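All protein chains but one are shown in place.
Take a look at chain A:
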Amino acid sequence: MPLAIDSRPAVWFHVDVTVVDPRPRIVVAPDGAPHVAGVRCQACAEPVAYPWPACPECGGPVVAAEFGPEGVVWSATVVRIPVAGRTPPYALAYVDLDDGPRVLAHVVVDGDGDTAPAVGTRVRLRAGAPDPQVEVIG
């Protein structure tokens, strides 16, 4: 039985808000497909990649929602400088999940990670890594 603290939207009790890791959480659905577990606004339908208590666009109430597994690259880059805890080079992309939010993800590529996917490339989420990850498809 969840503890009723106040009158915040019911989403507080539907998603796990105790996780400290701020990255979008990728969960595997019963059919095996990976999804980003977030919320969707009940007022304006804004998709949100995080378990936030209200809609960032309009402040409306939200319900738990899952997004993906596929999307399209909005933009991408290869990071070639040292960043704490990481080994350059590595490719990052902003991915617009189909009917979902824009999420930042590492792009899993063959070889040394030296290649960023072109804008518009179709990608698919991958589960099992701490970072949000996508791979290029089709």
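We take it that a residue touches a chain if its C-beta (ideal position, glycine included) is under 8 Å from a C-beta of that chain, and two chains touch if they have at least 3 such contacts; residues count from 1.
Here is the rule we use: contacts and distances are computed from a predicted model.
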(message) Can you work out the missing subunit's protein name as recorded in UniProt? Choose among "Hydrogenase maturation factor HypA", "Nucleoside ABC transporter membrane protein", "propanoyl-CoA C-acyltransferase" or "Branched-chain amino acid transport system permease protein".
(response) "propanoyl-CoA C-acyltransferase"
(message) If I consider the whole complex, including the chain that's not displayed, which of A:26, A:62 or A:76 touches that chain?
(response) A:76
(request) In the full complex, which bits of chain A touch the chain not displayed? Write them out. (result) 21-24, 46, 48-50, 56-57, 74-86, 90, 92, 94, 96, 101-102, 104-106, 116, 118-120, 131-132
